[in-house]
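Excerpt of the complex: some chains, original placement.
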């Protein structure tokens, strides 16, 4: 599913490179190291001021998530919960203990473990919802680091361009004015590209991944609560299936 | 009802073409393939990074919805629910089973089926509301793909213009400066048109269609719950009619 992000990023970069070549411009005209320093360095500094050091360094992990996330398959999750419900119905809640080993999702394990331990339903739901809230908060904090990069990059692009213009206006001669202006505009270009091809889409994708993970957690909570209260596995399946898009629903039902 | 969108789009395009012709400009001055590539390609890449591949490819289906949606007629929906309520009142809930075949809306069918099966009211409402939430979420995700296209297009328009300006400033000669500047501005123009004549209105329309569909679902849920609890068909009609604009209300009542 991450292929989309990788393809998008590579394609976007190629596209900009090709359009430069098509314009018959030398590629060197688009590279200016001090400009890169102002835009990228400035944005990093602004983000460094904005967040605790720990959040700042988590940016790598978060950005990696954009490309290398493995998302819970909602259909399989529902099937798994229904299957657990069948076991619980047939052999009792305690029988679920034997099935914990086959589970890989730590959030389901947490819920099943508490159900097996005989915790009260309110306690189970309370703990699971608090965990879900905490995950949502951590996700939001992580996403906001990326968001800020996307917001500060154009600002520092403009700062760099203003600095370039002021330098250029200082010694204006008809021969150098064009080149000076071109260099000055480079930082605005960098800021726009860094923001629109990297950080804003990354932030958007992270928001999407986060919503998907929270949906899986919501389904898990509802499933565990239903299992705990001894609901009929068919009713549980019907309830949880509403979270699956209709097209995929039949496939899932046939598999069940 | 989609005629509005089609007329609007065709009229808008004609209008821009005519205004170019009126200005006595050659139409060719407004076509530049690399600029189109940067704006459209760049926006597509940014959206490709922002969303999973599946959501991205659904863009076609979603955009089609703008033009070819058939919206539930709220008046007819209310009449249908009232008629079902009358059957249920007269012949009992089970009699609704015979009427399922004449229903076309799968959401009413779901509700009636559960009512006929004797599911408890809380379960029916819970499942129907979950389905409604799921539809709302899918709609929101679909709409946000279009929204992002509308937001990234002007950004890539600006990126293209900056690139064009930098190329132009590199070799400035009095003869070419005008043409170079014109080409540079083309990407900003493309970005503005793509955003304001296509994607932003599409997103707005989708939001409207979605709200209408959710309203129909809300009415259906209230209707099914009232039928299930054996309410008087006249009371149901009075309740649900409040959702119909007053002007259309009389017509609906006369028809009933």
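Note that the chains are named A and B in the order they appear, and that numbering of residues resets to 1 at the start of each chain.
Please note the rule applied: contacts are C-beta pairs under 8 Å (C-beta built on N, C-alpha and C of every residue); 3 or more make two chains touch, one makes a residue touch a chain.
A quick note: this is a predicted structure, and the numbers were derived from the prediction, not measured.
Quick one: 2 copies here, how many in the whole complex?
5
Note that only the chains that are shown with their structure count from here on.
Using the average of all C-alpha atoms in each chain as its centre, how far is it in Å between chain A and chain B?
Computed value for the inter-centroid distance: 25 Å.
Hey, which residues of chain B end up touching chain A in the complex?
34, 37-38, 41-42, 44-56, 123, 126-127, 130-131, 134, 137-138, 141, 148, 152, 155-156, 158-160, 162-167, 169-172
Of all residues in chain A, which touch chain B in the complex?
Residue positions touching the partner: 1, 3-5, 7-9, 11-12, 15-16, 18-20, 22-26, 29-30, 66, 71, 178-179, 181-182, 185-186, 188-189, 192-193, 195-197, 200-202, 204-205, 208, 215, 235, 238-239, 242-243, 245.
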